[in-house]
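For this depiction, one protein chain was excluded, whereas all remaining protein chains were kept in their positions.
By written order: A and B. Residues from 1 in each chain.
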Amino acid sequence: METSLASRSLGQPGFLSDVRAFYAVLRREWTIFTRYPSWIIALFIWPLIFPMMYILTARALSGPDGSGLAVFITTTGATDYIGYIIVGTTVWMWQNIVLWDVGFSLRNEQMRGTLESNWLSPTWRFSYLLGQTGPQIVSMVMFIGITALEFGLLFGVRLNGSAWMIALMMLAAIPAIYGLGFAFASLVITVKEANAFVFLIRGMVMIFCGITFPVAILPGWMQSFAKWLPQTYLIHGMRTAAFSNAGIKELLPDLIPLLIFGMFWLAVGYFTFLWMERRARKTGAIGQY
Amino acid sequence: MSQFAVEAHQLVKKFPARPGTGDRPSPAGRGDTGEGSESAPSPKKKRWQFWKKESKAIFTAVSGVDIQIQRGEIFGLLGPNGAGKSTTIRMLCTLLEPTSGTAHVNGYDIVKQANDVRRSLGTVLAGERSIYWKLTGRENLEYFAALYHIPTAIAKKRVDELIERMELKDRANELVEKYSTGMRQRVAIAKALLARPPILLLDEPTLGLDPQAARNLRELIAQLKQEGHTILLTTHYMEEADQLSDRIGIIDTGKIIALDTPAGLKRRIDQKEIIRLEVSGWQAYIGEKLLALQEVENLVAHRQAEADLWEVNMQATDSRAVLPKLVESISQNGTRLVNMNIVKPSLEDVFIHLTGKALRD
Partner (left out) sequence: MELVTLSQPNIKTQLRALFVIARKDWKVFWRYPLNAVSNVFQPIIWITPVYFMGKAFSTNGQATGFAAYSGSGDYMSYILLGTVLTNFILTVFWGMGYALKNDMDSGVLESNWLAPVSRLLILVGRTLTSLLTTTITSIVMLVIAGALFGFKPTGNTVAAILTAIPMLIGLYGFGFAFAGVVLLMREANTLVDVGSFLVQGFSGTNFPVKSLPYWLIPVSLMLPLTYGLDAVRGFLLKTNTLLPINVEVTILILFMFVMLWIGAQIFYRVERRVRTLGTLGQH
């Protein structure tokens, strides 16, 4: 005996449903995040103590009489060493978090066993990764906002520039930073010991991009290499935007390379994803761990 | 030397009901060599309940278990999931401290002489997760042999012996992560046998094994008894308990509700016969109707794998007399009797008789 089935499934794709889906993912991510008791530390304590290590080091280097500081001001052109350092460390943390969160998003689903179910749903599969970006960006905005707040309140760090310009820089950086994350997400599924690669990439950012020092201080060959890392432009651009009252014209030398690298890494991310997907279909590796 | 291999007196285990803590991979941290871990999130308290005083919920897993296992016997602890089997075993092997009560393993007190208890035991608990996946089978065995204080020369021979016996020789030098589940289970068993312990504790050893592997394992258990081991076995497979055990303890909701030889247990409901029906289109009200019949007792209905087919077991004093009434009650309103059997009582029926529910979940 058969009951009659509806001839159409209940799913009705469309713009509104995409927005709804996005919001649902946001809510899910936030719920899961706050269920781990350590979320307060991740959101409020880390933004404070990670830069503090370098700031305290800078204080020590300044010396009790500030003689070291004078040298620093000459070398970097920046009077506010705290603000200078925070920009660098925040960018580093941004890339670091994206590598872990976005990079391991597919792998985590695989470990939980839910990757297959997601794969079977009738959605454009890359949107799964894109969908990760939304909540991720929201949490990064919170993270950066909290950093600014904490350092503003505790250390009197003040912006000498336009918040809009800073936002513009960050917006321009999104393709690069997340493109890298996407490329990672696809690699992580197929590669063992993906952790080592995260350490490598964030290590390179740490060494070459001038997180706590001006890139100009690096030896020539290292400076040349730094030019190939989008984070270099992001850090420099954000420092300029935040502390020297710059307008778009002054920021172009950083914005343009950032956007170009962004397009590049997005493309890499997308094609790596396609490659991984094709490979997984051939080898059936999606369901395995 | 104590008369009994294992002796437990009024073992009780109560757990405070606690939300678990979880671990989140720290995003800005350095991480570690292994894979990141995920665990169940702790339940979130509703905000408005915060001011209410939390009553301490206590869950009693084991509520007064008495066991005496003779040396050289296979003792089966049989019961459904959640009955308290694993908790009992964990107390006996010193991983869990009892709330009250005492127990002696090989003559040693489980609380005060824990180390001696561990020396006397070989335990198989979690099967494939209980060994190192990044070590070979052989390396795993050599490692644990040393932890059990087996002198090196003896250990080497013993490891070779066990690898041979558990049929791991071909792949003993491959990493365990490449083994099948069955092979990993064999490594876990070999590990339990390393120190040639007088007493073996096996917690659901055939769970997750394919039928052939399970059969091999049961043969092994029988052999081990021949070699002089005392074995405490937990299972929820009644055929397994029936086949292997010298004596069986049936445990349910933390208490042992029956303890006897398999034959002795079945004799308890000997006067009764078991009527086993296969019915399609079963409805609950039919069960009530049948139970209302004087001759029928302990009716349990189980939905089968095939969509609309149910297995209905009941006990009856005189099955011939009651049969016509059964057929009449059932063949109505689209319900159909597909198959019928009158059987001798099995352990499962004993269990149903004692508890009113089925052994399988």
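Following the convention adopted for this analysis, contacts are C-beta pairs under 8 Å (C-beta built on N, C-alpha and C of every residue); 3 or more make two chains touch, one makes a residue touch a chain.
No experiment lies behind these values; they were computed from the predicted model shown.
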Which residue of B:Leu11, B:Leu96, B:Leu202 or B:Ala316 touches the chain not shown here: B:Leu96
Contact residue for the chain not shown (choose from B:Thr87, B:Thr206 or B:Ser346): B:Thr87
Residue in contact with the excluded chain [from B:Gly228, B:Gly264 or B:Gly356]: B:Gly228
Hidden-chain contact residue, picked from the options A:Val19, A:Ile32 or A:Ile49: A:Ile49
Missing-partner contacts on chain A, residue numbers: 38, 41-42, 45-46, 49-50, 52-54, 56-69, 71-72, 75-76, 192-193, 195-197, 199-200, 203, 206-207, 210-214, 217-218
Positions on chain B contacted by the hidden chain, ascending: 13, 15-16, 18, 20-26, 28-30, 32-34, 37, 39, 72, 87, 90, 93-97, 99, 115-116, 118-121, 123, 125-126, 129-135, 139, 142-144, 146-152, 154, 158, 175, 191, 194-198, 227-229
